[in-house]
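Note that one protein chain is taken out, while the other chains of the complex remain in position.
Moving on to chain A:
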Amino acid sequence: MSEYIDDLDAGPGVGLVEKRFFSFGSADEPLVLESGRSLGPVTLAFETCGTLNEARDNAVLVCHALTGDSHVAGRYHQDDPKPGWWDIMVGPGRPIDTDKYFVICSNVLGGCMGSTGPTSLDPAEDSRQGTPYGTRFPVVTIGDMVRCQRRLIDHLGIERLLAVAGGSVGGMQVLEWSVRYPERVCAALPLATTSKHSAQAIAFNEVARQAIMADPAWMGGDYHATGRPEHGLAVARMIGHITYLSDQSMRDKFDRRLQDRCELSFDFEADFQVESYLRYQGNKFVNRFDANSFLYLTKAADYFNLENQHGDGSLVAAFAKARCRYLVVSFTSDWLYPTYQSRDMVKAMKKNGLDVSFCEIEAPWGHDAFLLPNARLDALISGFLGRVKEQCAAGECDAVGTGGTGAGCAPAGTGGCHAL
């Protein structure tokens, strides 16, 4: 569920990247969502780095977290102040090495960074036409997001992804990919994530949504002409930020230190550094994110339930559909998606005889840890991906039940429309 981390620049990475767009479907041939409602046409914003090889078998799909975007690495312009959100992980010589892998990242359905979402214009043929969807946008699920990503992968002419990787809500998409399209994924890296939200995680999201909806400026979602619910969205962001940190990281970072003063103010100014930090994060977020989109994306995360969707209530049955290798990673201080949730997934994978590696990394920074520099995480990801690449090159794409011979990685032999 985490976000941008500021001030991390690992030097020259993938260089300049470009945001591109892929559209599919139409009002006549819409995407039918899991809710039963229809949506069409649909546009995804996406970016790629690295080069797709001849065999088209080196593609790694990176899925972003709750409020992330397609800008995973590199810069749009030479003088951009900061690179993409996972620039420390994706680039030449970095763990997801763009000298070896072709990296794809798309903004999720329901987002507000270029993909179709509640800020998109409603194509309905009535008086609403030409105004943003707002809350008339249908509720989307993680499954819907992944189905759209699959259309993008088809469009890029990629038969089988070498790996799908992502943390937090991105990790949910990774899990969904691995059981929804088992024949199209060689390896999955769900990081700092869960197969379903705990009541606590839903509770925090609900408070965040209520903060937005309680803002008078929200206007039932139709605020585009009247001004955005900035206070509500900022408070929602502040709540989110608390869940991304940990008791220890807050103590280390702020403790009870005062902000720009040496005495308590005895009013409602931001006395403490932690208050000032949250206000800053909240206000900064308002400039880049849409309040309705926040509602939709948190709802999608709350609805995600891999075992109900794919296993009739059994996580073991859900993973019975999977064929890929897994690298599951959790962090000791992540209390949003605690380690027990990752262990539950690993347990279900093992019961299905799946090839799984798991590591709980000792880290004090809370849920955000997966976005911060971490030598252990780097080594895990690069070692795991290297092995998967070797195995797939040897024709062992399926990781289970094949005795190592695998079903083979069929290259995308058909012409199709390749937009590269």
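As a convention for this text, a residue touches a chain if its C-beta (ideal position, glycine included) is under 8 Å from a C-beta of that chain, and two chains touch if they have at least 3 such contacts; residues count from 1.
Criterion: contacts and distances are computed from a predicted model.
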In UniProt, the chain not displayed here, chosen among "RNA polymerase sigma factor", "Methionine biosynthesis protein MetW", "Amino acid ABC transporter substrate-binding protein" or "NADH-quinone oxidoreductase subunit K", goes by "Methionine biosynthesis protein MetW"
Return the single residue from A:274, A:324 or A:346 that touches the missing chain.
A:346
Considering the entire assembly, which residues of chain A contact the chain that has been omitted?
325, 327, 343, 346-347, 350-351, 353, 355-362, 376, 379-380, 382-384, 386-387, 390, 403-404
